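The complex appears here without one of its protein chains, the remainder shown in place.
Per-chain numbering from 1; labels A and B assigned in written order.
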Amino acid sequence: MLKQTEGSAAVAEAVALCRPEVICAYPISPQTHIVEALGRMVTAGRLAPCEFINVESEFAAMSVAIGASAAGVRAYTATASQGLLFMAEAVYNAAGLGLPIVMTVANRAIGAPINIWNDHSDALSQRDCGWIQLFAEDNQEALDLHIQAFRLAEELSLPVMVCMDGYILTHAYEQVDLPTQEQVDAYLPPYEPRQVLDPASPISIGAMVGPEAFMEVRYLAHAKQKQALELMPSWTDEFKRIFGRESGGLTHTYRIEDADTVVVALGSVLGTIKDTIDGMREQGVRIGALGITCFRPWPTVAVRRALADAKRIVVLEKSLAVGLGGIVSNNVAASYAGSPDLVHTVIAGLGGRAITRASLHQMFGQAVEGRLEPVTFLDLDHAAVERVLAREREQRRSGPIAESILRDLGVVGARIG
Amino acid sequence: MKTKPFAITLDPGSSLANRTGSWRTVRPEYIDRLPPCNHACPAGENIQGWLFHAESGHYEEAWRVLTQDNPLPAVMGRVCYHPCETACNRAQLDESVGINAIERFIGDEALRCRWKFAPPLSATGKRVLIVGAGPSGLSAAYQLARLGHAVAIREAGPAPGGMMRFGIPKYRLPRAVLDAEIQRILDLGVALELDSRVANVLDAMRRGGFDAVFLAVGAHIAKRAYIPAGSASKMLDAISVLRSMEGGERPLLGRRVVVYGGGNTAFDMARTAKRLGAEESIIIYRRTREKMPAHESELEEALQEGVLVKWLSTIRQAGESSITVEKMQLDARGNAQPTGEFETLEADSVVLALGQDVDLSLLDGVPGLEVQDGVAKVGLDMMTGHPGIFAGGDMIRGERTVTVGIGHGKLAARNIDAWLRGATWVHPASHEFASFDKLNTWYYSDAPKSRQPVLDTIRRQSTFEEVVGSFDEFTAQFEARRCLSCGNCFECDNCYGVCPDNAVIKLGPGQRYEFNYDYCKGCGLCVAECPCGAIRTVPEEI
Partner (left out) sequence: MTYQPIRFYQTGTFTVGNRLLPDDQRSVQANMRRTNSLNSGHRACQGCGEALGARYAIDAAMEATNRQLVAANATGCLEVFSTPYPETSWQIPWIHSLFGNAAAVATGIAAAMRVKGRDDVRVVAQGGDGGTNDIGFGCLSGMFERNDDVLYICYDNEGYMNTGVQRSSATPPAARTNTTMPLGESAGNRFGQGKYLPAIAMAHDIPYVATATVAELHDLEAKVRRAMEFRGARYIHILVPCPLGWGHGSAETIKIARLAKETGLFPVLEAEGGKLTNVSKIKKKLPVEEYLRPQQRFAHLFRDPPRRDVIDRIQQMADRNILRYRLLEDVERRA
């Protein structure tokens, strides 16, 4: 059923169609609309049986989900940014215990300075936590990925994080094709837990494991994640048969068949990138794009294959490995058969900084011409940062950086002292 | 179900693979300690043992345990001076357990229900002669009969019971009780000949074809003291007076009766005199209350009944209707010395209660048999110097009480039985003593001692009705449950409960517990929390 709706609402509908039995909610922007919508459905009895629990923190949200999942029901929660960090201990724990929880992360920057806008710092900070991490390009994919996430999670007994860009997707009204309950039921079998807390068959979950077996446990987590790399492509046909479209999977490619330059990115920015590519293609530039849908496990083979013929690669990412540069680009470089020098890192859109076609066009142009620096900060106000750095060299008590920049930029209301 | 995750998820029961017993440096062990009551009992009763059953209301079992050592619980429950209660650990907590009264309840219950002793499984063919049907003789007869020996008792008097009948007044021991308990012994097949004095023991043995003999003739000859007395004065001895109470005619003592002596017999005499109508019944004793050999309870009861006692006094002269009394005082060594101060007391009769001697004439000419200080000399095996002749009760050295007599009878029986088999009886090693400090008294709830009903004073002064009444069942059980079970497991489940390692195995009712040393870490909690001190810690052998 086609519907013009907000991304959060679409995801909430998709989650509801997956029949979650316990939903834990703690408010944090920009994921709030999703759980609000689910809460309304539970209260109204549209989603039943289901327990909607307003918890006191993200740590509790994930912990309640852990308990529910271990007790054999389908558990779901959503978070973002600081919330994801606050629950980090439990995030690792859910993966370690092999509990198939599905969580939406409405990607948002991490403070300080506090910032509610979109980038991927939150999800990528958890890249080694053991969860499967899927990134949605648009709201349709966000919706579809949630349905796939439950199946994947339960098949592998691993938690899955579905990442969608905060505001850009969560708050955007787009047309989506909402599946029917029958379609989802046909795709997603009832949850059959690998382990369950059941008085009829008592087990102890969460043992302390020492050096004698810890490596093996970690290896098995690794091996299990890698199974997802085979499972996800194998389900494409089934998904298409039931839902009438292709969606999800490990990666998407766009016009790379003859591309010398390939832009690699995650999430909604791929839309702008594709538009920019279309424009450059019209000018005869052989440029294409590779979208990473499945960031964890990292689809090494698919990436290597997609980049096999590329002569230069631009990894555009909304995250920063402070002191190094790119996070995604490092993963890409490791999968690229060619010289690492040909992999360029472009840090863009941090804290919600707009990524415009114009900027992309200019930067891609530099890349095609071989003029792109190894690490580039897109649309960085170089003058502003230089002023701060200069001041810091002069003055010990130079004040908070964020305030300094705002002052330099002349933002009213930020003047202090 | 699918395969569970590796290592993180574990199946129940798996920790049993970890034998934590290897951590142990000390190990707990169940033991039976000797409770003070058992230790103090002259008859060697397993008091804690029978109280255990009484607590459960299993009175017949209690009676069967009790009568392994003492065939006369209804009698003993009345006349024993209960050293067990004096020794009782509970006295240090609140008051001692009323063992004597419970024993009486059980004894009476046995009579009421007509429980019988189990007859011996087989006869040994050996014959034992017992001379004297007092407590010691009856006790020996009972034990020997149960061991399968043919037992014959010869009693010089007209009825069995010895001092229980001829010394202890009816108000302390109703004769129906005595008769019934004696009859139950006779029902085991013990032959009793009354009015049958044994003049010569060797002769009697030979003629009767006896393999052994147990002498228990008692001490029936009243000691006398020289008191200048006028011809008209009435001087009697307590033994004769008390014995005459069993006949048809009541002795005539007059309105004012003076009893001379400080033993239990003196008090029995004074109390009897009161009941016979004496307006005044005065005990004259040469020393102090503290030095008096009579038991405190006798004194208390006598005083309640109006008996008067003059301490530190001796009778110097007895006249027709008065006596002269000299005051005494204690010297530095605590001996009574005359003071030269005299007073005169009115007295219609003077009854001497100065102790008894044994008539040892039947032993004349027995080779090897030694007499010392007026009593027969026996070894630890209760045998006299003449093989096959054993003796006990008041006719050997020792405290002269019914309970001691019963103990002698039992001990003699065991030795006689061994001797008849050509063996030697060895006293089993005593258990370690269960002193108060071995107990964890926190677990015992506060409970005051139960009191037996007592006859009102008026009736105590005029009738021979039993003074002290019985417990009802509720009270008997309540009192039994005051027992701390010192040193002996009473299956309270504490060790089973407090072990943090589940290393105590409960074996079920009556079966107690076992340690599972595979898991016991030797923490000692079971030892510390055992209320009755029935677990000890011993170093682990490494």
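Criterion: a residue touches a chain if its C-beta (ideal position, glycine included) is under 8 Å from a C-beta of that chain, and two chains touch if they have at least 3 such contacts.
What you see is a predicted model; the values in this text were computed from it and never measured.
A.B. asks: In the complete assembly, which of B:3, B:122, B:424 or B:445 touches the absent chain?
C.D. replies: With B:3, B:122, B:424 or B:445 as choices, the missing chain is touched by B:445.
A.B. asks: Using the definition of touch stated at the top, determine which of A:5, A:31 or A:69 touches the missing chain.
C.D. replies: Answering carefully, the residue with contact to the hidden chain is A:69.
A.B. asks: If the hidden chain were put back, which of A:9, A:35, A:97 or A:266 would touch it?
C.D. replies: If we include the chain that is not displayed, A:97 is the one touching it.
A.B. asks: Using the touch rule from the top, list residues of chain A that touch the missing partner.
C.D. replies: Spelled out for chain A, the touching residues are 21-22, 24, 49-51, 53-57, 59-60, 63-73, 75, 89-90, 93, 97, 197-199, 201-210, 212-213.
A.B. asks: Touching residues of chain B against the unshown chain: what are they?
C.D. replies: Contact residues on chain B toward the absent chain are 7-8, 10-20, 23, 55-56, 442-447, 474, 477-478, 481-483, 490-494, 496-503, 506, 508-509, 516, 518-519, 521-525, 527-529, 531.
In the analysis below, only the chains that are shown with their structure count from here on.
A.B. asks: Quick check: how many Å separate the C-alpha centres of chain A and chain B?
C.D. replies: 92
A.B. asks: Would you tell me which residues of chain A are touching chain B in their complex?
C.D. replies: My answer: residues 96-98, 157, 192-196, 201-207, 209, 213-214, 216-217, 220.
A.B. asks: Hey, which residues of chain B end up touching chain A in the complex?
C.D. replies: 1-12
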